[in-house]
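Sharing a structure, written as C-alpha cells. Questions coming.
A protein chain is absent from this complex, but the other protein chains hold their places.
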Amino acid sequence: MLKAEFVEEAVKHGGSTKREKRIKPKFKTGQKVRTRNLNPIGHTRLPRYVRGKLGVIHHDHGIFVFPDTNASGLGEKPQHVYSVRFEAKELWGAPGTGGGVIYIDLWDDYLEPALKRAKPKRVRK
Amino acid sequence: MNGIHDLGGMHGFGPVVREKDEPVFHADWERRVFGLLTATLALRKWNIDEFRHAIERMGAAHYLESSYYEHWLHAIETLLIEKGVISRTELDAKIAELGKQEP
Partner (left out) sequence: MSKDHHNAPESDVALRVKAIEALLTEKGLVDPLALDKLVDTYENKVGPKNGARVVARAWVDPAYKKRLLSNGTAAIAELGISGMQGEDMVVVENTPKVHNLIVCTLCSCYPWPTLGLPPVWYKSAPFRSRAVSDPRSVLKEFGLELDPKVEIRVWDSSAEVRYMVLPERPKGTENMSEPELAGLVTRDSMIGVTNVTLNSNSGSKA
C-alpha cells in the first residue's frame, strides 16, 4: 500500500520504464525505416496513421519496456525506442494538409529496414 | 488494438474547445480517481500498459461519450475486478450501501 508519507518520494522519483540492458539497437540515426503493418487486437503504441510508412530514424532514446507484451502478461521485452521522423506527405498524401513533419516514438519491433522488400519474394515453381 | 482511442488523423471532431480558467479538477470524484490511479498501481497488480489497454477496451461509443476521468474510473474498476482484488458483487453491495446514505 502506498502510504501518505511516501507519496512525495514516489512522485519525485516516478517510475521510469527505461531499462539498463545490453541490447544492440537494430537501427541507426539517419537510417531509413518502414513501419510494420501490425494490427494486433491487444495493446500497441503504433497508431494506424503511421503503419506501413517510410520514415527516418531521428534519435535513439535508449531501451524501454515494450508495451505490447507488457500489457498482455508476456513480459517487459525491453528494446530500443527511436524518435522516427515522417514527412506529412508520406502520412497523409497530397500536399495541402497544412504541412508539418511528424516525429513519433517507436520500438524496434515496430520497424523494419526500408530496403527490405515490401512484397514477398516470388516463389519459383 | 484498432480502437477508437487511436485518433490520429481522424476527421469530424470539430474545433478544439477550450474552457476559460479551467480548474485542474471539475469535481471531487475526479480528484479521488486521480489519486486512485497511483495508489492502485502501487499494488503492483497491473502496470501502466494494462491500464491504458483497459481504457482502449471501453468500446467506441462509451469512450467518446464519457469524460476523461470516467475513462480512468472504468479502467481501475475493470482491472480491480479482473485481477481479483475486489469482486463485482462486493462492489455492487458497497455502491448500494453508500447509495442509501446519499441525500
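For clarity, chains are labelled A and B in written order, and residue numbers in each chain start from 1.
Throughout what follows, a contact is a pair of C-beta atoms (placed from the backbone, for glycine too) under 8 Å apart; a residue touches a chain by one contact, two chains touch by 3 or more.
In this text the structure is predicted, and so the values were computed from the model without any measurement.
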item: Contacts of subunit B with the absent chain, listed as residue ranges; value: 5-11, 13-19, 21-22, 24-29, 31-36, 38-40, 43, 52, 55, 62-68, 70, 73, 76-77, 80, 85-86, 90-91, 94-95, 97-99, 102
item: Contacts of subunit A with the absent chain, listed as residue ranges; value: 1-4, 6-8, 10-18, 45-47, 49, 61-62, 64-65, 81, 83, 88, 91-92, 97-107
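Methods note: only the chains that are shown with their structure count from here on.
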item: Sites on subunit B touched by subunit A in the complex; value: 1-2, 6, 8-9, 38-39, 41-43, 47-50, 52-53, 56
item: Of subunit A, residues touching subunit B in the complex; value: 1-2, 10, 15, 17, 39-44, 47-50, 65, 67, 70-72, 91-92
